[in-house]
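Partial complex: the chains shown occupy the same locations as in the complete assembly.
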Amino acid sequence: MGTLEGVSLMKGSSELVKGKSYTASELMAITTAKEFKDWEVAFVGIGIPLVAGILAKRFHAPNLSIVYESGCIGPEKYRVDFNVGDSSAADEALCLTSEWHVFGDLQAGYYDIGVLGGAQIDRFGNLNTTAIYGEGDYKRPKVRLPGSGGGNDIGSSVGRVVIMMRLEKHRFVPRVDFLTTPGFLDGTPGARERAGLLGGGPVAVVTSKCVFRFHPETREMYLDTIYPGVEVDEIRQSVGWDLLVANELKVAEDPGEAELAALRAADPANLIMGGAAARQKLSGLDEFLELTLKYAGK
Amino acid sequence: MTENNHGNKRMTLREAVSAYIKDGASITFGGFIGRDCVAAVHEIIRQGIKDLTVIDDSKTDIMDLLVGAGCVRRWEGAYLGYGAIGLANNVRRAVEQGIPATLEVEDWSNAGISMRFLAGGLNLPFMATRSMLGTDIIKYNERIKVVDDPYGGSQVALVPAARPEVAVIHVQRADVLGNAQVWGFTGNDENKARAARHTIITCEEIVPTEQIRRQGNMTLIPFYCVDAVVQVPYGCYPQSCYGFYSYDVMFCGDYHEMSKTREGFLKWLDEYVHGCRDHNEYCAKVGWERLQALSHLEKQFNRI
């Protein structure tokens, strides 16, 4: 479905998790929301990461400031954005400035957390958003992806990175075809510093079935938290290397009703979270505009 | 670098595109999806301009149109896609299947390309950046040079100045001299206008110079960078223009649906671009009521 592909960092889906009252996308958003701390400045893209940020602001991080690479700093979020340059990204912002200034501030260490996605990830958290080679190479890839955008910059310089990716074996690979965004590079001690990178690198990979974190010394991704009803073996089989598992594996809680309600309210036409079905349910632009105004209380 | 700094620079969109955008030119566009130069891109397609090199940050929607219409030979930029899941349909067909022609791609990050425009605007040969280090972007892009810091810090990447022949930038207000005022985010527009040899400003409203003088702090681009000023209300539609109208998520969805096939795209192109003599006809086809509804929504949130 066009619109959804056009707006989401990841494809959303309306399909409920088996035996649950929420979708995998919703659980991912709510899990990611917990990664934001109050008073932080967050470099967040469009789609589910943004909804996660809005959710964090509604609950435990009311003073979270969201920054968009187009040049919008700290808007009030009354409406969802479909692009980082939508006029909505500027709604009542604390500061409206330039793209290059926002990237400069990222590089200067002013931003605490960023959220990224990718088509491929390796065990050291390196991301590929440029090309899937298949039988080809960089010049003639099987699938040409969008490119870095601001992803490389966030991965290079933000305080810590949270990655959101659907857990699928062709995504969790031993080695990414094209290293677009640095995680811990080859995983050797000081690899990021040697390359000249300033940011802290990835701290979590929030997937559709579990959360991975990174070992503080080996920098290798390990299974930290599984979602209710998911088996560890299922996760092992979705990862293209021999996965490490935390000694004390955590199990995520089901999201609360209040969180689910807030999440759904923040995306009133369900265009971000709802997957292919949502847009077809809308009668047209007018209904979308009405839902938007109603949620904003205007 | 403008060659025309004498007085009234007002033109029609047709005149401005024809005067400054030639086959084979390098070009950049203002905005960041929001404030996209949709009207100018439609006119470029109508005039059948070919072999453009587009140097830009993230420009999915208008690049998809330009590439599908066969206007672009090369892309130097950071992002062409909708989220991390894939390219826009025409871009995908061009890169993967050479339809309607192969698109040459040079990869940059958004910060990296931003520094290229800053260098170009300052008329410097290069800028340093701490992005792209350690990655395959640098491996495949020979114009990024990793150098030691002569002041003893860690290594940095150098990127060369971007100096496109033309910049097209849509703003909220301008006067006929070319003083261009922008509300909302400003992207890389101040530097693009300065870096380009020629700059075309399209705007929602041409206002008297006296009104520009009342809010000089809002002038992002001074007249001396500008060659042509064109009034094109709703010039970004279906993208948003802060303070004027919101994004039309449904129209864009329909476009994306149509453009899934080459035939669908060509039909769309015939209807909305070739089938419209100018931007006013396009607006009429979209429907003035629809545009008014988006203006109404925007003004509930942002007013200029």
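As written, the chain order gives the labels A and B, with residue 1 at the start of each chain.
Everything that follows uses one rule, which is that a contact is a pair of C-beta atoms (placed from the backbone, for glycine too) under 8 Å apart; a residue touches a chain by one contact, two chains touch by 3 or more.
Here the structure is a predicted model, which is why all the values come from computation and not from measurement.
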Labelled copy-number formula for the complete complex in this structure file: A x2, B x2
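Just so we're on the same page, only the chains that are shown with their structure count from here on.
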Between chain B and chain A, distance of the C-alpha-averaged centres to the nearest whole Å: 26
Interface residues, chain B side, partner chain A - complex: 31-36, 57-58, 60, 77-87, 91-92, 95-96, 105, 107-112, 114-115, 117-118, 129-137, 140, 146, 154-157, 183-191, 239-243, 245-257, 260, 290, 293-294, 296-298, 300-302
Sites on chain A touched by chain B in the complex: 1-3, 5-11, 46-47, 68-72, 78-79, 82-92, 96-100, 103, 106-107, 117-119, 129-130, 138, 142-153, 156-157, 178-182, 185, 191-193, 195-198, 269, 271, 279, 282, 284-286, 288-289, 292-293, 296, 298
